[in-house]
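Have a look at this one before I ask anything.
Of the protein chains in this complex, all but one are displayed in their positions.
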Amino acid sequence: MLQLSHVEAAYGTSQVLFDVNLEVPQGKIVTLLGRNGMGKTTTVRSIMGQLPNKQGIRFDGADICGETPDAIARRGIGLVPEGRIVFPTLTVRENLVATAANRSRNAQGWTLERIYQLFPRLQERHGQLAQTLSGGEQQMLAIGRALMTNPKLLILDEATEGLAPVIRGEIWRCIEALKAAGQSILLIDKNLHVLKRVADYHYILEKGRTVWSGDSAALTRDAETVYRYVGL
Amino acid sequence: MLVLEQILNGIQFGIALFLMSAGLTLIFGIMGVINLTHGSLYMVGAYAAAIVAAKTGSALLALLAGLAGAAVAGVVIEALVIRRLYARDHLDQVLATFALILIINQTATMLFGRQPLFVAMPPALSHSVTLLPGLVYPVYRLVVIGVGLLVAIGLALLINRTRIGMLVRAGATSREMVRALGVDIRLLYTVVFGLGALLAGLAGAMAGPIIAVQVGMGEQILILAFVVVVIGGVGSVRGAFYGALLAGLIDTLLRAFLPGLLRQVMTGSGADALGAGLSSMGVYLLMAIVLLLRPKGLFVKQS
Amino acid sequence: QTPLKVGFITTLSGPGGYLGQDIRDAFNLAIKMQGGKLGGVPVEVVVEDDGLKPGQGKQIADKMLKNDKIKLFTGIVFSNVSGAVVPDVLDAGGIYVSPNAAPSTFSGKGCNKNYYVISWQNDSLHESAGQNATELGFKTAFILAPNYQAGKDALAGFKRFFKGKIVGEIYTKLDQTDFSAELAQIRAAKPEMVFQFQPGGLGIAFLRQYQQANLNTEIPMVVAEPSLDAVTLKAVGDAALGLNVTAHWNADFDNAANKEFMAAWTKEYNRPPTYYAAQGYDTALAIGAALKETGGKVDDTDAFRKAMLKADFKSVRGNFKFGPNQHPVQDWYALKVEKGADGAPHLNTKRKIMSAYGDSFAKDCKL
Amino acid sequence: MTAPLLDVQGLSKRFGGLTATDSVDLTLPEGELHALIGPNGAGKTTLISQLVGALPHDSGSIKLAGEEIGQLPVWKRVHRGLGRTFQITQLLPDFTALDTVMLAVQSRHGHSFRFFADARRNRAIRTEAAQYLDQVGLAPRAQARVGDLAQGERKQLELAAALAGKPRLLLLDEPMAGLGTAESQQMIGQLAALKGKITMLIVEHDMEAVFTLADRVSVLVYGKVIAQGDVEAIKNNEDVRTAYLGEGDV
Partner (left out) sequence: MAWRWLLAAIVAALLVALPFAVRSFGYESFTGLATQVLIYGIAALSLNLILGYGGMVSFGHAAFFGVGAYAVGILYYHMADDSLFLGLVPGTDAMLVTLPAAMIVAGLVAAIIGAFSLRTGGVQFIMITLAFAQMLFFLFVSLDTYGGDDGLIMRRRDVLPFLDTRDPTTFYYLCLAAAALWLGVTYCLVRSRFGFVLNGMRQNENRMAAMGYAPYPYKLVAFVIAGMGAGLAGALMANYLRFASPDMLHWTKSGELMMMVILGGAGTLFGPLLGAAALVILEAVLTAYTENWQLPLGIILLAIVLFSHGGIVALVRRFLPDKP
């Protein structure tokens, strides 16, 4: 589904990514791990075409280097960005429907009703401006918004950040449900023990390079190495 | 009856102001671009209409030409200049669009000369009708009111009810995010900018038969349009509409009645001068008062 | 012989640009007609646009005075620009000949030996309109003008010569585009006539809205020429029909100088000349007459003055003399807008209303 | 017994129909590290904003060391000894990290209506600011532009800026949010080191941090405090489990 080989990226003159390699197979959940500032978000930006000078990114069988972010998104990537970035001056409902689409041509696509079922909180607040939502509510909204584009690949950059444990639990359940439905997902998160359970394959970034990769079993096995790269 | 007529005049003027402000709300209030060329687009609309009217004699063709001329000019400006400025701060937008004003004005002077153009009033609309006994009113002004109302309703629906409206509003604050969700925002913005320009053109074409069509006509009304948008609250079509009505009414009523009132308390010439001075300041005073009471304008939620 | 440089500072940009353009074009036309010379002296006109900004006008004057060593200036359209520029020119020992702007500052106590006006004194324009209104037998008038100095002068000038009663007096805004409130007041006041001073684009808007309100069929209007020149007449069209205008010049004046001017203008420029053009042309002729006498010398300002004050040229207006304040003493005429044979409205001269009239400031000038 | 450092009584705030905080009572004795937890949208940030004065409250009282501060503007409360960090970092992107902390120190040193001497050259302020940066582990990044800092570094800078004000009561709104595992550990360590020296109210969804650090915990649900007690009591509170903690590993 998604393939990165030897990806480099820079902000202006300061290079951040040097050699990122990863692959998200169809229907699998893959994680990207690493400490703060190692380039996880930058990798996501490169995939989305938000940073110039990139090479070696393929999605759904096509080379997507040099395409504009909107073209890449229309190929079927749904992004839940770091820091949520909901549309502050739109209501909750408008946030959900504004960019809605059916990109995976799924008959059973996500609808407003299904999102509201997933996050009843959003239904309660449907007429409220997104800028006045609490942090957690905004997070739910961002996930809902990405799902409403019915993406082939969902990218979640720290999607459980700032959520109450109950909600976090719900989101994990929801991610597992998505996986069961065959959704491919690229996950960035810090809750290793959960990731081990829900994800299939893991990559670790260190200073802009992929330095480790393996499945969940390997992650447990190499605890030593992982600890060095990621922390507990 | 005079009071009634003056109120009607105020409403009429307000709606004419709204026609001008409508496009501005779209571009300034919603897309978040300080577009000083809005006045120039208004002028382009007026010129295009005037020239086609002179060539063909058809008011309808003239109107279409005004709309098309301004819209095309808007799209060209957007594609060549404004597009590069969305991400920049307001200051760069001010400077760039100011430069565009100079360019457009001078080009218009070179092409069409410095003399004001003649625009014929469509014969069907050139008479007056009696609304109430003692209240005769020019048909053309009634048409202006009608068109203004239509634009207000259409624009409000577009912005608040359609996905285009939502996306434009979303793009104003989170441009990158809108793109990342798969929307070709460049195209969207070009279209919306063109629509804003088209509305400016509409205002210009409609104003042609009642004011002087000449270079510089846009700047006179530009500031007033900004004032209206700010009074109503930036980003709100409803705000621009009521803001325009309020400004139109205040302006008209002050002009109509203030000198008379003042004359009752002071000498004639002093009253006239003061009255005229105060009514010139009227809209600005209104805006200052509104902003002091509601710092974000009348129709925007205060935080 | 190196040509004599004439500094021509005028307004070419913005809505007032067509005034400066007409003055400049007529001035150049006069020179062209004399084969690149004025009064037999080769001249070179250095034109710059002041942008209707006093500071810019002043900067241009400074440059012309100092770098180009120009002594003879003309061209300014608007009185606020002349307020900034003229004192500089005069203080530097230069000469200024005004083709248009003539604020009262320089016509009474503030008059100057080296300052000449070819056009009129501001107030005279409107005094003639007052006279015309009186002669036309109107008993009541409603008057309005923008709220600035020239507007106030206009109303004062009109009232000085109007014998009837003023039933309404309004000051409008300088940047006004909508006159419905004023029109409603006029209708309510039921005057016998309206006098308005709305120059340029303001006048176009006012007249068109006046017509739409059907007032032009009910209440006649008397104005002075700034409210209806040839350009605004063209832009206003039928809405101007029936208008009473007073002027010191009109295209149809039947004198040799004017016929020559009209023929040359029509040949050169594809548009009707405004009275600003006539003034620009006369300015060139007046300067030419003086230069002829001094042999092209402008350094001896006293000699130049002596020559200039003779006003030995054929004005397109007919009679022209300088008064004691070096402003014109001339005749004023009543004009009317009527439908011509071609179906378009024309300004037709009707009768003379004032003869050899100067202005009311001349008496304060001690030269 | 001396008065508690913070004494909040009946604090309420409504947004239209929504009651974001509903007569909250909260007292913090000097030196306590108090955690405030609760579901998203419970009103925790709202409560902090009311405490610092960024949001006016509808009713209730806020006393700091016995003095009513509920009507004071933010900046005055800061000078009375309140400090805060923001859930969504609020920083000065064009300044360096050091500049930022220097500004905070400068504020504590008194008003800044001084128009001539170069502020950045002030030795005393500079060294003091450098210490705070060092304390949160940002010393190597002192000269970096804030706009270029990574998320974790920004969180640390927020803390440094708050500490530079030498607050008596520090209000921390999700200090761990956005931090990686390692960085969270580091932050927990730093807060632990401050524990006892500064009274702290900490809002956090990271239960590990809450349970390691807190002396006492309050649970806010729909604007109401539904439970209060030490860590064990809260862990075992049934209502808290259903409303907030949930089951299993998260």
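The letters A, B, C and D name the chains in turn, as written, and every chain counts its residues from 1.
In the analysis below, a residue touches a chain if its C-beta (ideal position, glycine included) is under 8 Å from a C-beta of that chain, and two chains touch if they have at least 3 such contacts.
Just so it is clear, the model here is predicted, and its values are computed rather than measured.
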Problem set entry | Displayed partners of the chain not shown (whole complex) | B, C, D
Exercise. Out of C:Gly75, C:Pro103 or C:Pro226, which touches the unshown chain?
Worked result: C:Pro103
Seminar exercise, completed: Across D:Leu103, D:Ala144, D:Leu194 or D:Ile226, the one contacting the chain not displayed is D:Leu103
Exercise. Just one of B:Ile7, B:Leu61, B:Val81 or B:Ala120 touches the chain that is missing; which is it?
Worked result: B:Val81
Problem set entry | Given D:His34, D:Arg84 or D:Lys155, the one touching the chain that is not displayed | D:Arg84
Exercise. What is the set of chain D residues that contact the non-displayed chain in the whole complex?
Worked result: 52, 54, 73-76, 78-79, 83-84, 86, 90-95, 99, 102-104, 106-108, 112-120, 122, 161-162, 164-165
For this session: Kindly note down the residues of chain C that lie in touch with the hidden chain.
Result: 12-13, 47-49, 51, 53-56, 58-60, 62-67, 79-80, 83-84, 87-88, 103, 105, 147-150, 152, 174
Problem set entry | Footprint left on chain B by the chain that the document does not show | 34, 81, 84-85, 90-92, 94-96, 98-103, 105-107, 109-110, 219, 223, 226-227, 230, 234, 273-274, 276-277, 280-281, 284-285, 287-288, 291-292, 295-297
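What we mean here is this: only the chains that are shown with their structure count from here on.
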For this session: List the centre-to-centre spacing of chain C and chain D in whole Å, with centres computed as mean CA coordinates.
Result: 74
Exercise. In whole angstrom, what separates the CA-based centres of chain A and chain D?
Worked result: 29
Problem set entry | Sites on chain A touched by chain D in the complex | 14, 34-37, 82-83, 121, 132-137, 139-140, 158, 161-170, 172, 190-194, 230-232
Problem set entry | chain D residues touching chain A - in the complex, by the definition given at the top | 15, 37-42, 45, 87-88, 148, 150-153, 174, 177-185, 205, 207, 243-250
Problem set entry | Contacting residues of chain C [partner chain B, same complex] | 12-15, 17-18, 21, 147, 152, 169-175, 177-178, 180-182, 184-185, 188, 200-202, 204-205, 208-209, 211-214, 231-232, 234-237, 271
